[in-house]
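A short write-up of the structure that comes next.
The complex is shown incomplete by one protein chain, all other protein chains being positioned as in the whole.
Showing chain A:
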Amino acid sequence: MPAEVNESLATLSDQLILATVLLYLAAMICYALDLAFGRARTVVAVRRRQLVGAGGPALPEDTTGDTTEDPGPQPAAWAVRAGTIGVVLTWIAWAGNLGGILTRGIAVDRWPWANMYEFVVAICFAAVTAFLALLIRQPIRFLGAFVTVTAALGLGFAVLFLHVQAGPVMPALHSYWIAIHVTAAIVASGLFILAGVCAILYLIRKDGRPSVLPSREGLERVAHRAIVISFPIWTFAVIAGALWADRAWGRYWGWDPKEVWAFVTWVVYAAYLHARATAGWRGKAAMVVSLVAFACLLFNLVGVNIFFSGLHSYADVPK
């Protein structure tokens, strides 16, 4: 294991992450302008349709929301352009985030997610990637402001409170399992963040009132889709973690605090999927369950490293 660190690359990585934070914030402002001024009339249009629907026979279209971007009568052109700029900025920031991760990885010659700082940076990247990937095929630009602000906050938190100098890692982390287990956990967490953002918006959004947000059904659908993709990935991440523990610690499952919370998170997301399939639990109740699961995920990421001691104590949180 080489112990040398390429300091200039490590510094470049730190600078790229800082720039990424600023770019996410700029993108967030653009999306917000689009939300505030570019969609207002769209909403009026949708509302008109809903009113018609309420009087007549219930047409399915009226209840299933307006996530299909409804051009509506002429929203402010500059505001729509702001939204487009937001997307472009998000892609640039995404590239910066990726660059920050790659340069750090090259600087230390290992997988760049071995401590909490690196892990949080990678999860923010995964969340934005999930958003951008879904954005290619789905009309979810409305989420942009919320996803970018989440990513900016996450990265900012990492830079301010979690940052540690790039460096080599403990022998237990010298394993290809870090590529498998941690990568899966990062991808799943990114998607769960997307679902969590939608679930929070779902609870904020009041039905039957004009809003810049899409209907609750639309929000629920995006959240559900994200969870349906990430749940198997999370399942895989937990299993890969067990396989790694079997190589490194001599048992595949030992109820270490991190394992306990990964398990709790998994069970509560499973409960969410069951809630969806159980009469009386759809909609709001299911969304609340998904948020409980999301809270468990976040607690496992932050709380467990700080409050509990266990074998997973590589987090390397600065004191």
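The rule is simple: contacts are C-beta pairs under 8 Å (C-beta built on N, C-alpha and C of every residue); 3 or more make two chains touch, one makes a residue touch a chain; residues count from 1.
Please note the rule applied: contacts and distances are computed from a predicted model.
Can you pick, from "Probable peptidoglycan glycosyltransferase FtsW", "Electron transfer flavoprotein beta subunit/FixA family protein", "Cytochrome c biogenesis protein ResB" or "Xanthine dehydrogenase, molybdenum binding subunit", the UniProt protein name of the chain not displayed?
"Cytochrome c biogenesis protein ResB"
Which positions on chain A touch the chain that was left off?
Chain A touches the missing chain through residues 1, 3, 5, 59-61, 64-68, 165, 167-168, 170-172, 174-175, 177, 218, 221, 224-225, 228, 231-232, 235-236, 239, 242-244, 246-257, 260-261, 263-264, 267-268, 270-271, 274-281, 296, 304, 308, 310.
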